[in-house]
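Sharing a structure, written as structure tokens. Questions coming.
The complex is shown incomplete by one protein chain, all other protein chains being positioned as in the whole.
Should a chain be cited, it is by its letter among A, B, C and D, assigned in written order, with residues numbered from 1 in that chain.
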Amino acid sequence: MKIRLVNAGIFTPVDDIELTLAPPAEGFYWIDADVEDLALLQPVFNLHDLAVEDCLSDEEQRPKIEIYESHYFIVVNSIRFDDEEIFLRALNVFLGRHYIITVTKQKINELRTLKPILWEQEVSSPDRFLYLLVDLVVDNYFAVGDRIEVKIEKLEEDILMHTKKSHLSEIIGLRGEILWLKKMLGPQKEVVNTLNKKDLRLIDDQLQKYFSDIYENAVKISETFETYRDLMGNLREAYQSSIANRANEIMRVFTAITTIFMPLTVITGIYGMNFDNIPEIHTRYGYYGVIGVMVTLGCGMLYVFRKKEWL
Amino acid sequence: MKIRLVNAGIFTPVDDIELTLAPPAEGFYWIDADVEDLALLQPVFNLHDLAVEDCLSDEEQRPKIEIYESHYFIVVNSIRFDDEEIFLRALNVFLGRHYIITVTKQKINELRTLKPILWEQEVSSPDRFLYLLVDLVVDNYFAVGDRIEVKIEKLEEDILMHTKKSHLSEIIGLRGEILWLKKMLGPQKEVVNTLNKKDLRLIDDQLQKYFSDIYENAVKISETFETYRDLMGNLREAYQSSIANRANEIMRVFTAITTIFMPLTVITGIYGMNFDNIPEIHTRYGYYGVIGVMVTLGCGMLYVFRKKEWL
Amino acid sequence: MKIRLVNAGIFTPVDDIELTLAPPAEGFYWIDADVEDLALLQPVFNLHDLAVEDCLSDEEQRPKIEIYESHYFIVVNSIRFDDEEIFLRALNVFLGRHYIITVTKQKINELRTLKPILWEQEVSSPDRFLYLLVDLVVDNYFAVGDRIEVKIEKLEEDILMHTKKSHLSEIIGLRGEILWLKKMLGPQKEVVNTLNKKDLRLIDDQLQKYFSDIYENAVKISETFETYRDLMGNLREAYQSSIANRANEIMRVFTAITTIFMPLTVITGIYGMNFDNIPEIHTRYGYYGVIGVMVTLGCGMLYVFRKKEWL
Amino acid sequence: MKIRLVNAGIFTPVDDIELTLAPPAEGFYWIDADVEDLALLQPVFNLHDLAVEDCLSDEEQRPKIEIYESHYFIVVNSIRFDDEEIFLRALNVFLGRHYIITVTKQKINELRTLKPILWEQEVSSPDRFLYLLVDLVVDNYFAVGDRIEVKIEKLEEDILMHTKKSHLSEIIGLRGEILWLKKMLGPQKEVVNTLNKKDLRLIDDQLQKYFSDIYENAVKISETFETYRDLMGNLREAYQSSIANRANEIMRVFTAITTIFMPLTVITGIYGMNFDNIPEIHTRYGYYGVIGVMVTLGCGMLYVFRKKEWL
Partner (left out) sequence: MKIRLVNAGIFTPVDDIELTLAPPAEGFYWIDADVEDLALLQPVFNLHDLAVEDCLSDEEQRPKIEIYESHYFIVVNSIRFDDEEIFLRALNVFLGRHYIITVTKQKINELRTLKPILWEQEVSSPDRFLYLLVDLVVDNYFAVGDRIEVKIEKLEEDILMHTKKSHLSEIIGLRGEILWLKKMLGPQKEVVNTLNKKDLRLIDDQLQKYFSDIYENAVKISETFETYRDLMGNLREAYQSSIANRANEIMRVFTAITTIFMPLTVITGIYGMNFDNIPEIHTRYGYYGVIGVMVTLGCGMLYVFRKKEWL
């Protein structure tokens, strides 16, 4: 657990948690806590039991905002794209009048990225800290969206160039990821909308329009995911068409073989007839001649088909 | 029939219906009635005959709002999703100046859910009660919509993974459900719109914008259902393409068999010809040799087709 | 011809047309005329020659509004859906300062429906009468639209369940109806828009926003028809896909038959070869044995194909 | 060249061009000139060299507006649909403070249509003349759009009823026309937008909103053409599907023939086998019997296929 007094871009480490009970002369306290620290923090800040339970729970947490007497409890999901896999990490925030407590189970990138921004923008209030944090969290969805777009485009090109059966499961997998992200983003959007629209005591009125910007971004991402879903439909279509066309080509080869041998069958049939008077039959090299004709005819047909690019 | 005096979150049971004739000092009366209670209630509150008839009718009721002298009669359809099936239950409401009467045939979840909300939000007027009730009813459509989305996605994945003929009837069934819900929601939307737009005497002006929020939600749900309908079109396409591709694969096997046997036919034809001079015919093991060649050729073709992944 | 003095919901029959020349103390005159009555009415109200000609014409009338010195001439098309067929009936209206003349060739439902509404809403001016009439006319398009939607959905289900060739002509027919309705509605919309937007002397300013509501409805219907057109495209696609898949299935049966007989051909070919040394040939029951093998093989293939659900 | 003094709907022919140098007491001069008259007009009105060159040029002119010191030079393309073909005709306009010069190479319908309108609306200023002229020109695009829609619908019906190979070139031709019109309309829209938005000295402020109406119309037409483009995509799809289905039907006939003859081949094969003991062979009418069986079998299969509507 790290406690810092943040004031106009300056971070002063605070040793004693008791100090944070009273509002500082200027700035606010930022307590960057692990889940374990909650036992210590709860009595000090009078954190709501349900909220603390949520933080401790091992289940996947849905983004939400809860309004308590002295503080708000906010959960957002930080997103990360590592080695072609997407991870969600819950970020729990307790927002008070003069403090903000961030509780995380694993390291969350956004908190690291936030520090220089806090310094640059000389942030002096916990609600503005919250705004910057949520902004970063939502922005990361954009980045993940871009990665997914790249994946879609690569898959599309792959499918068009040389369709493989395995592409189908790739399509289904990617489609699942997109739907999952879309669903994850939904409640996140609602959290931001609450921060934006509702008249919240702990959030400065001036800040509301900033949250409205984030909300717009979240809506934009949501629409992008909707577009991706459509693109996946196109991909599915391209895959199925492509598979059908490939199947057609194989069929063509099969059919061509049959077609080439058909006239040969007729020829053998002709000389298999039992007519008394078939003069060719009695010639010395008739058999070889017929075999020769058959080979020539077969090769000739093959040649013609090739030349016409039918094969 | 339960009669309660609701005032700022406190529910006081009322024994004598005569008491409810006069407006209470504060709050309003909520009468949670069965269909049977109507006989008793009608003379007391002077309920309109047509409205009472509607409540008693056994037919499916269309959502509507009717404006009478001393009260409004509102019908909305509560929706519920049980064991993969959707149920609609009519919820009849008589809204007066100082009372609200809810008449239902079966238990309706929304009324149960409403009680703690009434308590929390310290509701003191019947129009606000109505707003909360309608809000809950419409919100449930969202939940049903989500369930349908889950069904669509599962079906889509199923179809892509291993298409079955039975999927077609699932598509048609799901499509029917969506169209039915869309149609059910239509008049509901109109009811909310009337509460939102029209200048109604019994509804506080302040409340109107809340009803406008519900209306927006109803429109959103409606659009969602429109999207689902499109998705069902995609599903139909995916199914048909998939069926076509599977049919192609079977055709390919059939054609391959024909193709493999075709050259063998020609070989048998050759040795069936009646030429005088076919030297192989007179050799001792010619027959066995030819059979051997035919088997080899057949297996060879099979091997090649397999290797090229044509089969 | 029925002449009535309409005033605040009271209809007073008027015997003498001369009375209608002067504006009544209160209310307005409604003259519900046949085409034949025009000869009498024209000189009284000084109706414009062109307008009267239009009423008398036997051709299909396009909705329009014409502004004359003392009166407006408005044509709208009333729509009706009878026995699965759509009928349009021209409704000609002459709107004056203190009178409204409705001229029709056949009975028009909207006029009948209008009477109780006039009574209920205590209409006292001809422009308001016009508004209510046009509102009814446009509303009926909604109803027809709903019927068409039902038809589309039934056709779609039919096509998906068991496609028939006759469905194609149904698609083309329905598509034609939709396009025709869309086209009919177009000028109607323009008429309403003129009543809504233009600064018309005989229409009260207060009423304009009501006409704007009708216009919105007309636009909504127009968009619905646009959607139906898209749905017809989907239907066409579903039909063609379905036909293709059914064709595929028949092909499969044909191909399967060929495939089953192919190996049998080879077997007969083998024993048709003229090798000196084919021991089986000289056995007593060889022939029956081979026939037995062929039957077994044929049935075996059939059984396998059936079991694999290829047939 | 015809010169007229236009004033409140009255056209006074003017003989001497010198008169037009000075602004008239009321109204404005309209000079309806051929290209040849420009030599005479240029020095009188001090027309800009580049503009005159543009009028004289034989190339296809792009719609544009050019602002010169004393006058504006405007080019719009009048559209006409004759014998199923679309023609564009450049209409050059010089707009001055008290005169308007229209320069055309061929007769342009819009100018003829304009005269009665000028008279009716008692136009007294050249900018209003311009507005009416541009309005007519843009309106004609609507008419051409309608004609194209009719063509599309006819083609769609044709394709669905009996697809022909020639439909493909019709699709490509129609698609080309639509794209060409869309491109022609683009700069026209820009001209109208300039007249609408820019603060032009020679155009009355009151008129601007009228030009904005025209602009809206042009945008609407543009969107209609966009829709047509989509419809052409649908048509292409319908055509290709239809062609595929027809091809399938032919294939089916071919395959059916093969399928019918296949068992016959096996039968002939059976009696072509060289077994010593095939009793039927030695019967007197065995041959005729087999032929009979074969004919019966073939016709039987044909009958069954027909009955099942497979053929």
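The definition used in the following text is that contacts are C-beta pairs under 8 Å (C-beta built on N, C-alpha and C of every residue); 3 or more make two chains touch, one makes a residue touch a chain.
Everything numeric in this text was worked out from a predicted model, so none of it was measured.
**Student:** Write out, one label after another, the shown chains that touch the chain missing from the document.
**Tutor:** Within the full complex, the chain left out of view touches A, D.
**Student:** Which listed residue, A:Glu170, A:Glu190 or A:Glu237, touches the chain dropped from view?
**Tutor:** Considering the complete complex, A:Glu237 is the one touching the chain left out.
**Student:** With the full complex in mind, choose from D:Ala8, D:Ala143 or D:Ala247 the residue touching the hidden chain.
**Tutor:** The one listed residue touching the chain not shown is D:Ala247.
**Student:** For the chain that got dropped from the picture, name the residues of chain D it touches.
**Tutor:** Listed in rising order, the touching residues are 168, 171-172, 175-176, 179, 233, 236-237, 240-241, 243-244, 247-248, 250-251, 253-255, 257-258, 261-262, 264-265, 267-269, 271-274, 278, 280-287, 290-291, 294.
**Student:** What chain A residues would touch the chain not displayed?
**Tutor:** Residues in contact with the chain left out: 153, 156-157, 160-161, 234, 237-238, 241-242, 244-245, 248-249, 251-252, 255-256, 258-259, 262-263, 265-266, 269-270, 272-278, 310.
Operating definition for what follows: only the chains that are shown with their structure count from here on.
**Student:** If you take the chains that touch chain A and keep only those that also touch chain B, what is left?
**Tutor:** Common neighbours, chain A/chain B: none found.
**Student:** Hey, how far apart are chain C and chain D in touch steps, shortest way?
**Tutor:** 1
**Student:** So what angle, to the nearest 5 degrees, turns chain B so that its CA atoms land on those of chain C?
**Tutor:** So the copies are related by a turn of 70 degrees.
**Student:** I'd like to verify one number: the distance from the centre of chain B to the centre of chain D, where each centre is the average of its C-alpha atoms, in whole angstrom.
**Tutor:** Whole-Å distance between the two chain centres: 44.
**Student:** Which residue numbers or ranges of chain D touch two or more of the other chains?
**Tutor:** 272
**Student:** Quick one: label the inter-chain contact graph as line, ring, star, complete or other.
**Tutor:** Chain contacts: open path, no cycle.
**Student:** State which pairs of chains touch, listing all of them.
**Tutor:** In this structure, the chains touch in these pairs: A-B, B-C, C-D.
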